[in-house]
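Note that one protein chain of the assembly has been removed; the remaining protein chains are unaltered in position.
Chain nomenclature is as follows: A and B, assigned in order of appearance, with residue numbering initiated at 1 for each chain independently.
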Amino acid sequence: MSRVAFLVLCACALTSCAGHQQSAVDPAGVQADRIAHLWWFFFCVLIAIFLAVMAFTLWTLTRRHRGIEQEPLESKHKPSEATESRLTRTVSGLVIATVLVLLVLLVSSITTGKNISELRDKQHGLIIETTGNQWWWQFRYLNDDSNEILITANEIHIPVGRPVMIRGMSQDVIHSFWVPNLHGKRDLIPSRITEEWIEADHPGAYRGQCAEYCGLQHAHMVFWVIAEPPEKFKHWFDSQLQPAATPTDPDKLRGQQVFLKNACVFCHAIRGTTAAAQNGPDLTHFGSRRTIAAGTLPNTPGNLGGWIVDPQNVKPGNHMATIAVNSEDLQPLIDYLESLK
Amino acid sequence: MNRSDHVTPTTGGEARELRLLEQAWRHPRGIFGWLSYTTHQAIGLRYIVTAFIFLLVGGIEALLMRIQLAVPNNTFLSPDRYNEIFTTHGTTMMFLFAVPVMEGMGIYLVPLMLGTRNVAFPRLNAFGYWMYLCGCIFLYWGVFTNAAPDAGWFAYPPLAGPQFDPGKRVDFWAQMITFTEVSAMCVAAELIATIFKMRAPGMTLNRIPLFCWSMLVQSFMVIFAMPSIMIASSFLLSDRTLGTHYVNPAEGGDPLLYQHVFWFFGHPEVYIIFIPALGFVSHIISAHSRRAVFGYPAMVLSVVATGFIGFGLWVHHMFATGLPQIGEAYFTASSMMIAIASGAQIFCWIATLWTGRLRMTTALHFVFGFIAIFVFGGLSGLVLASVPLDLQVHDTYFVVAHFHYVLIGGALFPLFGAFYHWFPKMTGRLLNEALGKLNFWVLFIGFNLTFFPMHILGLKGMTRRIYTYPPEMGWGAANHLATIGAAIIALGGLLFIANVLLSRRRGQIAGDDPWDADTLEWAASSPPANYNFEYLPVASSRSPLWDPPEERAIVTGLRNDRREALVTTLMDAEPHHRYVLPGPTIWPLITAIAVTVGFAGSVFNGWYIFWGAGLTGIGLIGWFWPRRPLELKP
Partner (left out) sequence: MTAAKTLDVAQLPPYDVSSQSPLWWGQVCLAIIEGTMFSILLACYFYVRLRMDVWPPPGDQFPHLLIPTLGLIPLLLSVPPAYYASQAAKKNDRGGMIRNLALNLLFGLIYFVLRVVEWHSLNFNWKADIQGSLVWAFLGLHTFDYVGDLGFTLVLLVLVLTGRYGEKQRLGVHVDTVVWYFLVAVWIPIYIVIYWGPRLVETPR
């Protein structure tokens, strides 16, 4: 009985996590929604089966069996023919019932699978090429001609109500793109291209995380999917398309110089400057992102300073070099990067 | 009053025969002698004790992980150390504990249940154990020299490949696989030969004990599945050390090829662990409910069906890799279909319990625990079988919960039940029942407290194999609970060890058959003599020890001045010829050392394969060199 109570409590706990980020049972998109429905259907069926099996099992502990005579087993160890044939009928019936239940689960599963893949026939999908790296995400927005037009990292914005195709690949090891509020996961496999359609039906910020063990900092390979109404998305997209403006403020200009003169340019690109390397996240609109180091820390000047000065302290083992920045150069650099909105 | 089938020598002739028998089967003395044992009871116990030690090691690794995850942003373990520990935890549990302990129980129990004196290939048996032990030492040599593998227990390339995991870490992992798979294949071959050819006269296929059916199916699964992981680990090791391109994306290698070959083994592997446990459950239930398990033909067919279908499921581990939809549908269907076989078995067991006269021993407690936990795990498995659901919960703590439910519930609980049930046979003393029931409840509560919250964690987005997590995700409470549960499980383990240590010296004397059970091992003494039975029994039915004395028979005419057993025909177990078994010999150990030189050395320098092969050749020649007398006396 306490088991049952425990289970009911957990069901409540689960449903009460409406509004919780990165939860598969808090869908914000049509696919996650259908999967969540399938989940609740399975949950009900399976819990019922479990409770029934446990009821029968625990019932055997009672001394008096209903309707089956006590066999004189101590001497013969053999139940009567009547008992055995009754058991045969019961067990056969249960096996048939099992087959039927499994068929129902199978059909519902395949039907849901078909439904969620039907999105891929939409004409006006947005394609985002997603490349997994140890331990950050590169995103490239493609237009209908598959010409790349926007490169960013660790955070994507998508329009509400429009299907988005995540075309996945990897530069190094296997990663997995997973934003549970919107859809299941898709692996990013080197030497292959995988595809998954997602769609958000409600505006919001949805957290995603790499879901295939990819090394030391697999725990800190997070990304954000911000779903916005179409006009707001267009505004974001257009501003992201602009290259970074040369700052007029002397402090930020100095920061730009610090960036361009240091080893930063070996990995990071800022469109509008000479820095064009793609080994690390593109920083053109770094200031507009919510987090740094692939979701590890909120994007604040303090955190950014700590990251630049000692990346290994924040995310031990990550591939960003520790660059010695003078104390008088650090604040301008931070100001410059945060100004790249 | 325990029933015994000992032949009390009534004549001087019989007393002399018994002395000869004891002399022929006597263990040799000293360390050298101990290293030369080839009796199945000794080797079975070695497997069980060694595996249990590694259960404890794996358990400590789990506790370390749980401490790190007890609170968000914990700094108890560095990311590198955490990754090493979760890798060695999984690897130790799967390869150094779960399969070997089932092999050990099989090696110990099968000859006794079949009514014979030893396995068909006693020297191969010894060799298999030494290979397993060398594999354990090899892996932990890596662990203690700061070269513990850290790419997960399945070591996917390219992460586990030469570019992203340089050094020897994954090499230790991959070659340890080779050791343990060679060991498992030796055991499988000898159990198949024993079960096919060395059964008691009268033990037709229809009368083989359910545990022996389990071991037969499991052995065939080992033979078909283990080569697959030999190839996968060899591909990986070869890419890492010899520059081949099997699974590296450069030059056409394919990471997904590795996954297919690995999981073609990996899925049957869990059934290899679980199917012997099903055998334990059948025997415990029949003894402690005092009736034979209901539906013997259905039980046998279910086990065989599980064995077959188990090979057709592997792609359900790869649903997130973007496979063609038709393939996905097939693997969903097969993954669900296997539940029919397991379900049939559960129903038959419940039917047995329903119509039995239950004796609520600790062993039966563990069986009830098995039913509760395994059924729950099997049901969560149906969630994983569904592709849309799997795409959400794959690689999350939901999967961790599922496989711990089916492995701990489905294999470890029956194993503990089996220990409580057969400990009196192995040692001659009963384990303490009061302490045993406490043991059960502590383990049951601790287990559920640890792993039940993980279902919820998975649905709430917590991925696997992360060394920490931030506080704002709301995962802290469930993780904290799980860590407390883990501590309780550890307590349960300690209680078991305490019970064993106490009962070995001061436990109640068991006699041959304390449970009034039905299968032939209970006709031997407790513990059995090296030769098991003074006169081999004849199997008069499926439950020979419950047959009235006038229906039971024994075999006479085997020579007692050498180690001799009986070979019977495959289908009807008619006596066919007598079979002389080898005595103690050091050559299996020497050969195992030779093979170890080859395997271990080749991880550092490829030429060691040839040295090892040469030494192994010498070992084998010594092993098989003809010994006098060349012609056997009839």
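Keep this in mind: contacts are C-beta pairs under 8 Å (C-beta built on N, C-alpha and C of every residue); 3 or more make two chains touch, one makes a residue touch a chain.
Predicted, not measured: the structure shown is a model, and the values here were computed from it.
K.L.:
With touch as defined up top, name the shown chains that contact the chain not shown.
P.N.:
Result for the missing chain's touching partners among shown chains: B.
K.L.:
Pick out which of B:Phe196, B:Phe308, B:Tyr330 or B:Tyr608 touches the chain that's been left out of the picture.
P.N.:
B:Phe196
K.L.:
Of B:Thr244, B:Thr427, B:Thr468 or B:Ser541, which one is in contact with the hidden chain?
P.N.:
Selected residue, touching the omitted chain: B:Thr244.
K.L.:
Looking at the full complex, which residue from B:Leu20, B:Leu35 or B:Met230 touches the chain that isn't shown here?
P.N.:
Hidden-chain contact among the options goes to B:Met230.
K.L.:
Among B:Glu103, B:Asp150 or B:Asp254, which residue is in touch with the absent chain?
P.N.:
Only one listed residue reaches the unshown chain, and that is B:Asp254.
K.L.:
Counting contacts across the full complex, list the positions on subunit B that touch the omitted chain.
P.N.:
Contact residues on subunit B toward the absent chain are 4-7, 10, 120-121, 124, 185, 188-190, 192-194, 196-198, 201, 223-224, 226-228, 230-231, 238, 242-246, 251-254, 257, 260-261, 264, 535, 537-538, 549-550, 552-559, 564, 566-567, 569, 575-580, 613, 617, 621, 624, 626, 629-634.
To be clear about the criterion, only the chains that are shown with their structure count from here on.
K.L.:
Give, as an integer number of Å, the spacing between the C-alpha centres of subunit B and subunit A.
P.N.:
Whole-Å distance between the two chain centres: 36.
K.L.:
Inside the complex, what are the residues of subunit B that reach subunit A?
P.N.:
Interface residues on subunit B, with respect to subunit A: 78-80, 83, 151-152, 156, 158-159, 163-164, 249, 254-256, 290-292, 294-295, 298, 320-322, 325, 328-329, 332-333, 336-337, 339-340, 343-344, 346-348, 350-351, 353-358, 360, 368, 371-372, 375-376, 379-380, 382-383, 385-396, 452, 455-456, 459-461, 463-469, 473-474, 518, 543, 546.
K.L.:
So in the complex, the part of subunit A that touches subunit B is made up of which residues?
P.N.:
Subunit A residues touching subunit B: 3, 6, 10, 13-14, 17, 20-25, 32, 34-35, 38-39, 42, 46, 49-50, 53-54, 56-61, 65, 68, 70-71, 73-74, 77-79, 83-84, 87-88, 90-91, 94-95, 98-99, 102, 105-106, 109-110, 112-114, 116-117, 134, 172-174, 176, 178, 180, 183-187, 189-192, 194-196, 207, 209-219, 316-317.
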